[in-house]
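Here the complex is missing one protein chain, while the rest keep their positions.
Here the chain labels run A, B, C, D and E in written order, and each chain numbers its own residues starting at 1.
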Amino acid sequence: MSIWEYANPKKFMALSGRVLPWVAGLAALTLAAGLVWGFFLTPDDYKQGSTVKIIYIHVPAASAAINAWAVMLIASLVWIVRRHHVSALVAKAAAPVGLTFTLIALVTGAFWGQPMWGTWWAWDPRLTNFLIFALFYLGYIALWEAVENPDTAADLTGVLCIVGSVFALLSRYAVLFWNQGLHQGASLSMDAQENVSDVYWIPLVICIAGFELLFLALVLVRARTEIRTRRAQALMARERLA
Amino acid sequence: MEMRVSDLAVQRGGIVVLEGLSFTLPPGRALVLRGPNGVGKTTLLRTLAGLQPAVAGEVSIPAESLAYASHADGLKATLTVAENLAFWAAVYGTGLVEDALAGMNLRELRNRWAASLSAGQKRRLGLARLLVSGRPIWVLDEPTVSLDAASVALFAAVVRAHLAAGGSALLATHIDLGLDEAEVLDLTPFRATSRAARQDAGFQEAFL
Amino acid sequence: MEMRVSDLAVQRGGIVVLEGLSFTLPPGRALVLRGPNGVGKTTLLRTLAGLQPAVAGEVSIPAESLAYASHADGLKATLTVAENLAFWAAVYGTGLVEDALAGMNLRELRNRWAASLSAGQKRRLGLARLLVSGRPIWVLDEPTVSLDAASVALFAAVVRAHLAAGGSALLATHIDLGLDEAEVLDLTPFRATSRAARQDAGFQEAFL
Amino acid sequence: MTALLIRDLRLAVRAGGGFGLGLAFFLLVAVLVPLGVGPEGGTLGKIAPGILWVGALLSCLLSLDRIFALDFEDGSLDLLATSPLPMEGAVAVKALAHWLVTGLPLTLAAPVLGVLLYLPASGYGWLVVSLLIGTPALSVIGAFGAALTVGVKRGGLLLSLLVLPLYVPTLIFGAEVVKRGAAGMEIATPLALLAAITAGAAALLPFASAAAIRVNLR
Amino acid sequence: MTALLIRDLRLAVRAGGGFGLGLAFFLLVAVLVPLGVGPEGGTLGKIAPGILWVGALLSCLLSLDRIFALDFEDGSLDLLATSPLPMEGAVAVKALAHWLVTGLPLTLAAPVLGVLLYLPASGYGWLVVSLLIGTPALSVIGAFGAALTVGVKRGGLLLSLLVLPLYVPTLIFGAEVVKRGAAGMEIATPLALLAAITAGAAALLPFASAAAIRVNLR
Partner (left out) sequence: MMPDLGKYAFAVLGSYGVTALLLAGLLVLTLVQRARAKRLLAEAEARMEKADG
């Protein structure tokens, strides 16, 4: 059986209904484990003090937000090439989740920057890119909301997502060119993977997994909601004609 | 130059509204579409004009032969009557502006801004676009809205001349056009009802 | 509740288009305005509705008694049919939404966005606004544009009921409304021609 | 009147209605200026009060043409003018609705954007206060401009041109309040002047706007 | 094609067509910013390249919705889509017309406004060059945004939201050219990148825009 079978709303509903409780449960478990471990059971960093605990939210949220964009891009491409309705709806469902994670990364970053860099915000390339990222998400969601016909909306947002991705890469480069930034170097005793001692690394990995699972669970629920709404609309429309 | 439609189904807002529609429109003939409000005349004409995809069935229309006129006239308020027509003449690559002005009795208004025309005068200008297009197959959505009796007669004469020259016309309307030679097709029987036809229709049907 | 017009002259774009127009419209009567495109029907109705000043003559209409419906329907595409009507009901301080929905056969469409209505359905909703206004004098500009035969008949019945209840109606139209009891007033003879009348007319004439 | 207010608010929050988009534009100005100007905190902090006020003003401006133009195009303005609502009241209500969907959210969001521009900490309170007092004037003045240009097809930019000069006093006093507040100076005078402008505009301009609309409908 | 270009240009210069208003808006931004920020030459001179580029960008943005919305509303877009013109060509021509009535006048006027903002003398040449090379990209990207939002009633602000993030690279490189030029530094890299963006956008985006329009007309 090809994976395209699941592009059929009925099959998708059946399958997602079966996996959803497991995904949601696993997400809750890993998140709880990772956060409790990170928050209560790790020592303070010698330089950053207790602020290092923010990493257990900041980094997973940031990477999940980036992955959400990737999911939307792939789903949009699938919709445009193969016109499977479920993939368009998955893209739609992922956007608000991605936006929330982006906001979380931004806010936790700001809370972290305050003690570390002495400022809530810096026009650092990474940060700037994330801000532009959040704007992309906002525009994308607004476009979905503004167009009434769902097929039209799916097509338009699909095109936007693809063009937007190209420009996101461009912006990344442009912003790097514009400012060399302090995100990495400034005060981090542990930016690159090999510098992170295991004490922090293991709970961090658990948290990253937790956020990804949470993303998956939320997207599944939201996609199921979208499918239900569309089905209800279809039924009501048919009723009207009958 | 024949338009052939077989077993066509069209959708609006994701719902199939008409299905099982077949007809041919040979050169020299006119076909009048009738049917109550909301039956799907506009939807059908837009589909034939290529603005939206058909749900099922086949439409065969020779390439570059169709001219479409919608509910709206597409006039630019700040261009004069003659400038409006000249633009479309250039787009279609014809030089028929003068003939069209004469044909729709617009000569006297040629230097007026389109903004200052009355409802019926605007409509006449919208119809003059067809003459300028030089296309043989006319697809018209309620062409005589707002026209007075004299202008309706003028329009009927223009359509007759078009048919005599080997053109054809498909017109949706609620009122009498005075085109007695035209066949009439009532769309009411083609209202989509059957479950089967709806099954794999528009985007909503994937969810039924 | 009588509308009285005497020796009225109206202008559009600074040019007097109609002059010397007099009529009365007593309660219970309907008056149909006819005349070729561009004669000035729309201009006259806008003047009566108080949207533009008269050039000469007198118009006497009891205060707060007139409801006007123009070529455009004033519908909000993102409100539902019921919400559109409810707004006007609130503005006019009446609570007649349900009656109006029933009257113009819109009950089934009540929760549809106005954007998704067909041309004729939109027009029906525009006309329902009149019912909701509770006003006795209706002034209507081509009310039956885009309506199918059944809806035209429905509209005629609505107007008849309005007249029977002591209201009155002034309608500009090119097509037959099936209101045989209505008087007809052809505006062609009132076309402004005399220099004198134009003399002190709109802003342009000051320079003649 | 309340019906009109509710309708306008409802239209604003419905699909394509533009609620939140003024806010988005404000955000975009706050993001673009550092991208153009460069990331140094010193410069940005110094220009922050001015840029934030200019941004608020531009966001207001952009949504102004919605106040009457949509109603004009679909014919509702004709119908409103022949309805029992007095035009002055309708204008005032529409300006209020505009403020509720544009000025108010903007005011609430401003402190967050202040962070992006390195606004000095002492300035945040005054930023909010000055916007709260000043933005109603922007809506009322804007409604006047919108009324003047309502007949003009897509008069958006003409509108900007007419309205921006009228916005100048509000801008100057508003930005001054924030600048002085941020620098810890006395702010009573510009604040009083700002309040006076708002009060005066709200009391008088609806009459002028109503007259302009009546003329445009003729 | 030429007919379409001539028509669009003619419409732009006719009453209410918006020619010159983009320019006027640019001027207003250049005037308002000193009013909001304060008159010190040092600060202004430093932020001038950024502000001028942001101003140019906002002026472009404001006239974007005219590109297709008017044609959509009066039905001409339907008629154009059924005409023998290929939609890709029509989109490209309309973007070109937009540039001719907005980007080009803006470029020519920019040096004058530079004076208002105390732009250092060495920057004027690069300001003009960067705008000349960069503004076509603004028109083409803007046409894409306009195509996406053409079905949306008064999508002006949604359009801004969609388009501004896409403008970021152009803005950064454009302002960088002027800043470096004014400081006498090397400008080859940002200028080359700016040109590359314009060329790439002009070559590829009309196809995406045409697709979006066809979808919106369905």
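Here is the rule we go by: a contact is a pair of C-beta atoms (placed from the backbone, for glycine too) under 8 Å apart; a residue touches a chain by one contact, two chains touch by 3 or more.
This is a predicted model, so every value here is computed, not measured.
*Asks:* Specify the residue from the set A:F12, A:W69 or A:W112 that touches the hidden chain.
*Replies:* Result: among the candidates, A:W112 touches the missing chain.
*Asks:* For the chain not shown, which residue from A:K53, A:H84, A:R126 or A:R172 touches it across the whole complex?
*Replies:* Considering the complete complex, A:K53 is the one touching the chain left out.
*Asks:* For subunit A, which residues touch the unseen chain?
*Replies:* Touching the chain left out of view, subunit A contributes residues 39-40, 44, 49-51, 53-54, 57-58, 61, 96-97, 100, 103-104, 107-108, 111-112, 114-115, 214, 218, 221-222, 224-226, 228-229, 231-232, 235-236, 238-239, 242.
Everything that follows uses one rule, which is that only the chains that are shown with their structure count from here on.
*Asks:* Which neighbours does subunit B have in common with subunit D?
*Replies:* A, C, E
*Asks:* Please state, in steps, how far subunit E lies from subunit C along the shortest route of touching chains.
*Replies:* 2
*Asks:* Considering A-D alongside A-E, which chain pair is linked by more C-beta pairs in contact?
*Replies:* A-E
*Asks:* Please compute the C-alpha centroid of subunit A, do the same for subunit D, then give the distance between them in whole Å.
*Replies:* Computed from C-alpha means, the inter-chain centre distance equals 34 Å.
*Asks:* Could you put a whole-Å number on the gap between the CA centroids of subunit B and subunit E?
*Replies:* Roughly 37 Å separates the two chain centres.
*Asks:* Find the geometric centre of each of subunit A and subunit B from their Cα atoms only, then give the gap between the two centres in Å, rounded to an integer.
*Replies:* The computed centroid separation for subunit A versus subunit B comes out at 48 Å.
*Asks:* When you check subunit C against every other chain, which residues touch at least two of them?
*Replies:* Expected reply: 71, 78, 116.
*Asks:* So which stretches of subunit D touch two or more other chains?
*Replies:* 15-16, 21, 24, 28, 31, 35, 38, 153 - these are the residues of subunit D that touch more than one other chain.
*Asks:* Give the list of subunit A residues in touch with subunit E in this complex.
*Replies:* Spelled out, the residues of subunit A in touch with subunit E are 132, 135-136, 138-139, 142-143, 146-147, 149, 151-152, 155-156, 159-160, 162-164, 167, 170-171, 173-175, 177-178.
*Asks:* Which residues of subunit D touch subunit E in their complex?
*Replies:* 15-16, 18, 21-22, 24-25, 28-29, 31-33, 35-38, 43, 46-47, 49-51, 53-54, 57-58, 62-63, 65-66, 69-70, 73, 152-158, 160-161, 164, 167-168, 171-172, 175, 179
*Asks:* Per the contact definition, I'd like the list of subunit E residues that touch subunit B in the complex.
*Replies:* 2-4, 7, 10-11, 14-17, 71, 74-76, 78-85, 217-218
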